[in-house]
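A protein chain is absent from this complex, but the other protein chains hold their places.
For clarity, chains are labelled A, B and C in written order, and residue numbers in each chain start from 1.
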Amino acid sequence: MKEKVVAELSIVPLGTATPALSRYVAACLEPLKSAPDVRYQVTPMGTVVEGPLERVLELAGQMHQVPFSLGAQRVLTHIKIDDRRDRLQTMEEKVAAVR
Amino acid sequence: MKEKVVAELSIVPLGTATPALSRYVAACLEPLKSAPDVRYQVTPMGTVVEGPLERVLELAGQMHQVPFSLGAQRVLTHIKIDDRRDRLQTMEEKVAAVR
Amino acid sequence: MKEKVVAELSIVPLGTATPALSRYVAACLEPLKSAPDVRYQVTPMGTVVEGPLERVLELAGQMHQVPFSLGAQRVLTHIKIDDRRDRLQTMEEKVAAVR
Partner (left out) sequence: MKEKVVAELSIVPLGTATPALSRYVAACLEPLKSAPDVRYQVTPMGTVVEGPLERVLELAGQMHQVPFSLGAQRVLTHIKIDDRRDRLQTMEEKVAAVR
(Lines give C-alpha, C1' and ligand atoms only; values in the text may rest on other atoms or scores of the structure.)
Protein backbone atom coordinates (compact mmCIF):
# COMPACT_ATOMS: atom_id res chain seq x y z
CA MET A 1 0.00 0.00 0.00
CA LYS A 2 1.44 3.29 -1.15
CA GLU A 3 1.20 5.96 1.51
CA LYS A 4 -0.76 9.03 0.63
CA VAL A 5 -1.65 12.21 2.45
CA VAL A 6 -4.63 14.50 2.07
CA ALA A 7 -3.54 18.14 2.05
CA GLU A 8 -5.02 21.58 1.53
CA LEU A 9 -3.13 24.31 -0.28
CA SER A 10 -3.94 28.00 -0.31
CA ILE A 11 -1.70 30.39 -2.25
CA VAL A 12 -2.46 34.10 -2.05
CA PRO A 13 -0.55 37.03 -3.59
CA LEU A 14 -0.32 40.13 -1.37
CA GLY A 15 -0.11 43.72 -2.57
CA THR A 16 -1.88 43.15 -5.87
CA ALA A 17 -3.70 46.08 -7.40
CA THR A 18 -7.19 44.71 -6.80
CA PRO A 19 -8.88 42.36 -4.31
CA ALA A 20 -9.82 39.96 -7.12
CA LEU A 21 -7.42 37.01 -7.04
CA SER A 22 -9.08 34.27 -9.09
CA ARG A 23 -6.70 34.84 -12.01
CA TYR A 24 -3.78 33.93 -9.73
CA VAL A 25 -5.59 31.01 -8.09
CA ALA A 26 -6.51 29.53 -11.48
CA ALA A 27 -2.89 29.74 -12.67
CA CYS A 28 -1.68 28.05 -9.47
CA LEU A 29 -3.65 24.94 -10.47
CA GLU A 30 -1.53 24.36 -13.59
CA PRO A 31 1.17 22.26 -11.86
CA LEU A 32 -1.59 20.00 -10.48
CA LYS A 33 -3.13 19.48 -13.92
CA SER A 34 0.07 17.93 -15.23
CA ALA A 35 0.68 15.73 -12.17
CA PRO A 36 -0.76 12.27 -12.87
CA ASP A 37 0.13 10.92 -9.42
CA VAL A 38 -2.01 13.35 -7.41
CA ARG A 39 -5.74 13.98 -7.34
CA TYR A 40 -7.17 17.37 -6.47
CA GLN A 41 -10.42 19.18 -5.81
CA VAL A 42 -11.03 22.94 -5.66
CA THR A 43 -13.03 24.14 -2.64
CA PRO A 44 -14.22 27.68 -1.81
CA MET A 45 -11.25 28.19 0.53
CA GLY A 46 -8.39 26.21 -1.01
CA THR A 47 -7.36 23.24 -3.09
CA VAL A 48 -7.46 19.76 -1.60
CA VAL A 49 -4.76 17.43 -2.90
CA GLU A 50 -4.29 13.70 -2.39
CA GLY A 51 -0.95 12.06 -3.12
CA PRO A 52 2.42 10.99 -1.72
CA LEU A 53 3.84 13.43 0.88
CA GLU A 54 6.97 14.34 -1.09
CA ARG A 55 4.99 15.02 -4.25
CA VAL A 56 2.50 17.21 -2.41
CA LEU A 57 5.34 19.29 -0.93
CA GLU A 58 7.07 19.49 -4.31
CA LEU A 59 3.91 20.64 -6.07
CA ALA A 60 3.16 23.13 -3.28
CA GLY A 61 6.59 24.67 -3.90
CA GLN A 62 5.87 24.91 -7.65
CA MET A 63 2.43 26.40 -7.11
CA HIS A 64 3.87 28.95 -4.67
CA GLN A 65 6.11 30.28 -7.47
CA VAL A 66 3.24 30.90 -9.90
CA PRO A 67 1.98 34.29 -8.60
CA PHE A 68 5.54 35.69 -8.81
CA SER A 69 5.65 34.74 -12.49
CA LEU A 70 2.46 36.81 -12.91
CA GLY A 71 4.00 39.88 -11.28
CA ALA A 72 3.22 39.47 -7.58
CA GLN A 73 5.97 40.58 -5.20
CA ARG A 74 4.77 38.79 -2.08
CA VAL A 75 3.00 35.46 -1.68
CA LEU A 76 1.41 33.92 1.41
CA THR A 77 1.04 30.15 1.20
CA HIS A 78 -0.70 27.80 3.62
CA ILE A 79 -0.18 24.05 3.43
CA LYS A 80 -2.15 21.75 5.74
CA ILE A 81 -1.27 18.06 5.67
CA ASP A 82 -3.36 15.26 7.20
CA ASP A 83 -1.26 12.09 7.14
CA ARG A 84 -2.94 9.02 8.54
CA ARG A 85 -0.99 5.76 8.53
CA ASP A 86 -3.16 3.36 10.49
CA ARG A 87 -5.29 3.11 7.38
CA LEU A 88 -5.52 4.72 3.97
CA GLN A 89 -8.29 7.29 3.63
CA THR A 90 -9.15 9.10 0.42
CA MET A 91 -10.56 12.63 0.11
CA GLU A 92 -14.00 11.16 -0.54
CA GLU A 93 -13.83 8.75 2.39
CA LYS A 94 -12.96 11.60 4.76
CA VAL A 95 -16.12 13.45 3.79
CA ALA A 96 -18.27 10.28 3.82
CA ALA A 97 -17.06 9.36 7.33
CA VAL A 98 -18.43 12.61 8.71
CA ARG A 99 -21.88 12.16 7.20
CA MET B 1 -26.73 44.14 0.78
CA LYS B 2 -26.08 42.09 3.89
CA GLU B 3 -22.37 41.45 4.34
CA LYS B 4 -21.27 37.85 4.42
CA VAL B 5 -17.95 36.13 4.79
CA VAL B 6 -16.79 32.76 3.54
CA ALA B 7 -14.89 30.90 6.24
CA GLU B 8 -13.34 27.52 6.84
CA LEU B 9 -13.50 25.81 10.21
CA SER B 10 -11.42 22.88 11.37
CA ILE B 11 -11.92 21.52 14.90
CA VAL B 12 -9.66 18.69 16.04
CA PRO B 13 -9.49 17.00 19.46
CA LEU B 14 -5.96 16.13 20.64
CA GLY B 15 -5.00 13.23 22.89
CA THR B 16 -7.94 11.02 21.95
CA ALA B 17 -7.47 7.28 22.27
CA THR B 18 -7.44 6.58 18.53
CA PRO B 19 -6.52 8.49 15.35
CA ALA B 20 -10.13 8.19 14.08
CA LEU B 21 -11.84 11.54 14.59
CA SER B 22 -14.94 11.46 12.36
CA ARG B 23 -17.24 10.94 15.37
CA TYR B 24 -16.05 14.29 16.76
CA VAL B 25 -16.15 16.07 13.42
CA ALA B 26 -19.72 14.90 12.75
CA ALA B 27 -20.87 16.14 16.18
CA CYS B 28 -19.21 19.53 15.55
CA LEU B 29 -21.59 20.05 12.62
CA GLU B 30 -24.68 20.07 14.87
CA PRO B 31 -24.59 23.82 15.66
CA LEU B 32 -24.46 24.52 11.90
CA LYS B 33 -27.49 22.33 11.22
CA SER B 34 -29.67 24.48 13.45
CA ALA B 35 -28.38 27.81 12.11
CA PRO B 36 -30.77 29.00 9.36
CA ASP B 37 -28.68 32.11 8.59
CA VAL B 38 -25.52 30.30 7.50
CA ARG B 39 -24.83 27.86 4.69
CA TYR B 40 -22.14 25.21 4.97
CA GLN B 41 -20.35 22.55 2.99
CA VAL B 42 -18.12 19.74 4.30
CA THR B 43 -14.80 19.33 2.48
CA PRO B 44 -12.08 16.70 3.03
CA MET B 45 -10.06 19.15 5.17
CA GLY B 46 -12.65 21.28 6.97
CA THR B 47 -16.09 22.81 6.86
CA VAL B 48 -16.74 25.85 4.69
CA VAL B 49 -19.32 28.26 6.13
CA GLU B 50 -20.97 31.29 4.53
CA GLY B 51 -22.73 33.88 6.69
CA PRO B 52 -22.40 37.12 8.62
CA LEU B 53 -19.02 37.54 10.37
CA GLU B 54 -20.39 37.68 13.91
CA ARG B 55 -22.50 34.56 13.38
CA VAL B 56 -19.57 32.62 11.93
CA LEU B 57 -17.43 33.50 14.95
CA GLU B 58 -20.26 32.66 17.35
CA LEU B 59 -20.86 29.28 15.70
CA ALA B 60 -17.11 28.57 15.62
CA GLY B 61 -17.05 29.10 19.39
CA GLN B 62 -19.98 26.69 19.85
CA MET B 63 -18.44 24.06 17.56
CA HIS B 64 -15.14 24.34 19.42
CA GLN B 65 -16.91 23.30 22.65
CA VAL B 66 -18.39 20.10 21.16
CA PRO B 67 -15.36 17.76 21.47
CA PHE B 68 -15.03 18.67 25.17
CA SER B 69 -18.63 17.56 25.71
CA LEU B 70 -17.59 14.21 24.18
CA GLY B 71 -14.69 13.76 26.58
CA ALA B 72 -11.77 15.46 24.81
CA GLN B 73 -9.38 17.39 27.05
CA ARG B 74 -7.68 19.47 24.39
CA VAL B 75 -9.02 20.94 21.17
CA LEU B 76 -7.17 22.63 18.32
CA THR B 77 -9.39 24.88 16.20
CA HIS B 78 -8.52 26.70 12.98
CA ILE B 79 -10.76 29.44 11.63
CA LYS B 80 -9.94 31.05 8.27
CA ILE B 81 -12.10 34.00 7.20
CA ASP B 82 -12.20 35.49 3.71
CA ASP B 83 -14.15 38.76 3.91
CA ARG B 84 -14.53 40.60 0.63
CA ARG B 85 -16.48 43.87 0.65
CA ASP B 86 -16.00 45.26 -2.84
CA ARG B 87 -18.57 42.73 -3.96
CA LEU B 88 -20.51 39.82 -2.49
CA GLN B 89 -19.17 36.40 -3.46
CA THR B 90 -20.78 33.11 -2.47
CA MET B 91 -18.98 29.82 -1.84
CA GLU B 92 -20.09 28.59 -5.26
CA GLU B 93 -18.97 31.76 -7.04
CA LYS B 94 -15.51 31.50 -5.49
CA VAL B 95 -15.05 28.03 -6.98
CA ALA B 96 -16.59 29.01 -10.33
CA ALA B 97 -14.27 32.04 -10.64
CA VAL B 98 -11.24 29.76 -10.53
CA ARG B 99 -12.50 27.44 -13.24
CA MET C 1 -9.46 28.15 37.85
CA LYS C 2 -10.50 30.45 35.04
CA GLU C 3 -10.20 28.73 31.68
CA LYS C 4 -7.92 30.33 29.16
CA VAL C 5 -6.87 29.49 25.64
CA VAL C 6 -3.68 30.29 23.77
CA ALA C 7 -4.47 31.50 20.25
CA GLU C 8 -2.67 32.90 17.24
CA LEU C 9 -4.20 35.61 15.09
CA SER C 10 -3.09 36.67 11.64
CA ILE C 11 -4.99 39.41 9.83
CA VAL C 12 -3.93 40.28 6.28
CA PRO C 13 -5.48 42.79 3.88
CA LEU C 14 -5.56 41.69 0.21
CA GLY C 15 -5.36 43.98 -2.83
CA THR C 16 -3.51 46.79 -1.04
CA ALA C 17 -1.38 47.83 -4.05
CA THR C 18 1.92 47.43 -2.16
CA PRO C 19 3.37 44.35 -0.45
CA ALA C 20 4.20 46.29 2.74
CA LEU C 21 1.57 45.48 5.36
CA SER C 22 3.11 46.49 8.71
CA ARG C 23 0.96 49.62 8.92
CA TYR C 24 -2.14 47.43 8.91
CA VAL C 25 -0.70 44.84 11.27
CA ALA C 26 0.30 47.53 13.78
CA ALA C 27 -3.20 49.04 13.71
CA CYS C 28 -4.76 45.59 14.26
CA LEU C 29 -3.00 45.43 17.65
CA GLU C 30 -4.96 48.39 19.02
CA PRO C 31 -7.94 46.36 20.31
CA LEU C 32 -5.48 44.12 22.21
CA LYS C 33 -3.77 47.10 23.85
CA SER C 34 -7.00 48.15 25.52
CA ALA C 35 -7.99 44.64 26.63
CA PRO C 36 -6.80 44.15 30.24
CA ASP C 37 -8.00 40.54 30.40
CA VAL C 38 -5.81 39.16 27.62
CA ARG C 39 -2.04 38.98 27.23
CA TYR C 40 -0.40 39.05 23.82
CA GLN C 41 2.94 38.69 22.10
CA VAL C 42 3.86 39.63 18.52
CA THR C 43 5.78 36.94 16.58
CA PRO C 44 7.21 37.12 13.04
CA MET C 45 4.15 35.29 11.67
CA GLY C 46 1.23 36.42 13.83
CA THR C 47 0.09 37.59 17.23
CA VAL C 48 -0.21 35.11 20.07
CA VAL C 49 -3.02 35.89 22.52
CA GLU C 50 -3.83 34.31 25.88
CA GLY C 51 -7.24 34.79 27.47
CA PRO C 52 -10.77 33.43 27.82
CA LEU C 53 -12.13 31.82 24.64
CA GLU C 54 -15.05 34.23 24.18
CA ARG C 55 -12.82 37.25 24.62
CA VAL C 56 -10.27 35.96 22.13
CA LEU C 57 -13.01 35.43 19.52
CA GLU C 58 -14.52 38.84 20.26
CA LEU C 59 -11.17 40.59 19.91
CA ALA C 60 -10.37 38.63 16.73
CA GLY C 61 -13.61 39.97 15.26
CA GLN C 62 -12.66 43.54 16.21
CA MET C 63 -9.12 43.18 14.84
CA HIS C 64 -10.49 41.76 11.59
CA GLN C 65 -12.45 45.02 11.04
CA VAL C 66 -9.38 47.26 11.39
CA PRO C 67 -7.92 46.96 7.84
CA PHE C 68 -11.34 47.86 6.37
CA SER C 69 -11.31 51.09 8.39
CA LEU C 70 -7.92 51.82 6.76
CA GLY C 71 -9.30 51.34 3.25
CA ALA C 72 -8.78 47.65 2.56
CA GLN C 73 -11.56 45.95 0.58
CA ARG C 74 -10.71 42.35 1.40
CA VAL C 75 -9.26 40.82 4.56
CA LEU C 76 -8.00 37.29 5.16
CA THR C 77 -7.94 36.32 8.84
CA HIS C 78 -6.56 33.16 10.42
CA ILE C 79 -7.40 32.24 14.00
CA LYS C 80 -5.78 29.20 15.59
CA ILE C 81 -6.97 28.22 19.08
CA ASP C 82 -5.22 25.76 21.39
CA ASP C 83 -7.58 25.03 24.29
CA ARG C 84 -6.25 22.63 26.90
CA ARG C 85 -8.47 21.83 29.87
CA ASP C 86 -6.63 19.06 31.71
CA ARG C 87 -4.35 21.78 33.04
CA LEU C 88 -3.77 25.48 32.55
CA GLN C 89 -0.76 26.32 30.38
CA THR C 90 0.45 29.86 29.68
CA MET C 91 2.18 31.07 26.53
CA GLU C 92 5.52 30.97 28.34
CA GLU C 93 4.94 27.47 29.72
CA LYS C 94 4.16 26.15 26.23
CA VAL C 95 7.53 27.35 24.96
CA ALA C 96 9.39 26.18 28.08
CA ALA C 97 7.89 22.67 27.82
CA VAL C 98 9.46 22.22 24.39
CA ARG C 99 12.93 23.24 25.52
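Basically, a contact is a pair of C-beta atoms (placed from the backbone, for glycine too) under 8 Å apart; a residue touches a chain by one contact, two chains touch by 3 or more.
If you're wondering where the values come from, they're calculated on a predicted model, not measured in any experiment.
Q: Looking at the full complex, which residue from A:L53, A:L70 or A:A96 touches the chain that isn't shown here?
A: A:L53
Q: Given the contact definition stated above, which residue among A:V25, A:V38 or A:L76 touches the chain not shown here?
A: Missing-chain contact among the listed residues: A:L76.
Q: In terms of residues, what is the contact footprint of the unshown chain on subunit A?
A: 53-54, 57-58, 60-61, 64, 68, 73-86
Q: Go through subunit B and note every residue touching the omitted chain.
A: Touch with the absent chain occurs at residues 12, 14-21, 73-74, 76, 78.
Q: Since one chain has been left out of the picture, which residues of subunit C touch it in the full complex?
A: Per the touch rule, subunit C residues meeting the hidden chain are 6-8, 10, 19, 22, 25-26, 29, 41-46, 48, 50, 78, 80, 82, 84, 86, 91-92, 94-95, 97-99.
Here is the rule we go by: only the chains that are shown with their structure count from here on.
Q: Please report how many Å separate the Cα centroid of subunit A from that of subunit B, as a whole number.
A: 19
Q: Two or more other chains in contact with one residue: find those residues in subunit B.
A: 78, 80, 82, 84, 86
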